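Can you keep this structure in mind? I'll have questions shortly.
One chain of protein is taken out of this complex; the other chains stay put.
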Amino acid sequence: MTHHWPWWLGGLALAGVALTHWFVLGRQMAVSGRFTAIVNRWRFGAPDAGARALQNASRADLLAAIQAATHAEFGAQEEASNAHASSTRTSESDGTALAALAPSEPSAAPVSRVRTLAEHAVFLGSLVLGGLFSALLAGSLELSLAPSGEIFASLFAKTPGGGALVLLVGGVLVGAGTRMAAGCTSGHGLCGVSRLQPGSLLATVAFFGAAVATAFVLRVLS
Amino acid sequence: MRHLFKRSDPARSGDHNDPTQLACPHARGCEMFELLRAAGTLKTWQIRYCGGNYHSCARHQMSAQGKPVPPNLLPSGQLLRFAGGDR
Partner (left out) sequence: MSTLLRTSILGIVLGFALSRIGFSSWDEVHRMFTFESLRMFLAFVVGVTLLTLAWPLVRRFSATPPRWSARPIHRGTLAGGLLFGVGWALSGACPSIALVQLGEGQAAALFTLAGIFVGNWLYSWVHERYFRWSAGSCVDD
């Protein structure tokens, strides 16, 4: 029987990893979003090359591109109205805000970096490695084809293929549900709830509630 | 309680026809919005795309379809292009 961490160590670890994720990767930790990104790449193709150019654009190029686009959309009237507006508003809106964003760096765009498919694949693959190291440490590394767990086995392993079917169906619900709710236990449960985000609070209550109810139903059925 | 929800209706506190009112529920987090604001050209875009007819914004449309929104997508549906070429 594998020895697991006590509750306080687990809590420390969860918070620690979430914080580390922010400091090291510059984003809130959210795993289901990576699955979504992979499926999006598959369904909708690679992001437009201009997305990367946007990240790397210099201040001057950025301003020029935006002004060109604005002119194309609204015509010359835009420049006149902007000139008027600039003189009556704060410096925030006359282009110097761009300078304030990144005075010395070539990239001036205040946009999130679009992550590559490789990054997502590496993260997911690294989760596998994490599990591997954990099992090695606990001495419980064991390639098992049958779904693990005594309770699981007593519930589903009686019918051949029953266990696999439950995992598959459960997985489909997890995949669909996390995309629909736009988050999972890491994104909503840990990061969203701790930031008191309304969507995360509702989603977390919903998924914990549903999980508890389902678990009791399984127990009753067994 | 309503502030918990995405604002899907026009700004409660202002005149719906006031072109400077932000009706689009995404405006606060929209990166293109910030980009245009930083470049000083926000107002005309905002009037056309972030007010009452925000449904015409290409970014909002893609997001509502569950598609990834290209960071360089303008509300008009055009993509921002750079003089130096795509690096």
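Annotations for the structure displayed:
Letters A and B mark the chains in the order given here, with residues in each chain numbered from 1 onward.
The rule is short, and it goes like this: contacts are C-beta pairs under 8 Å (C-beta built on N, C-alpha and C of every residue); 3 or more make two chains touch, one makes a residue touch a chain.
Quick caveat: nothing in here was measured; it's all calculated off a predicted structure.
The hidden chain makes contact, of the residues A:H21, A:R52 or A:H71, with A:H21.
Touch with the hidden chain on the side of chain A covers residues 2, 4-22, 24-25, 28-29, 31-40, 42-43, 110, 112, 114-115, 118-120, 122-135, 137-138, 140-152, 163-200, 202-216, 218-219. Touch with the hidden chain on the side of chain B covers residues 4-6, 25-26, 28-32, 59-60, 62-69.
Simple rule for what comes next: only the chains that are shown with their structure count from here on.
Note on chain placement: the centre of chain A and the centre of chain B lie 22 Å apart, centres being C-alpha means. Considering their complex, residues 4-5, 31, 34-45, 48, 66-68, 70-74, 76, 78-87 of chain B touch chain A. If you check the complex, the residues on chain A that touch chain B are 37, 40, 44, 47-58, 61-70, 72-74, 78, 81-82, 85-86, 92-95, 97-98, 101, 109-112, 114, 179, 198.
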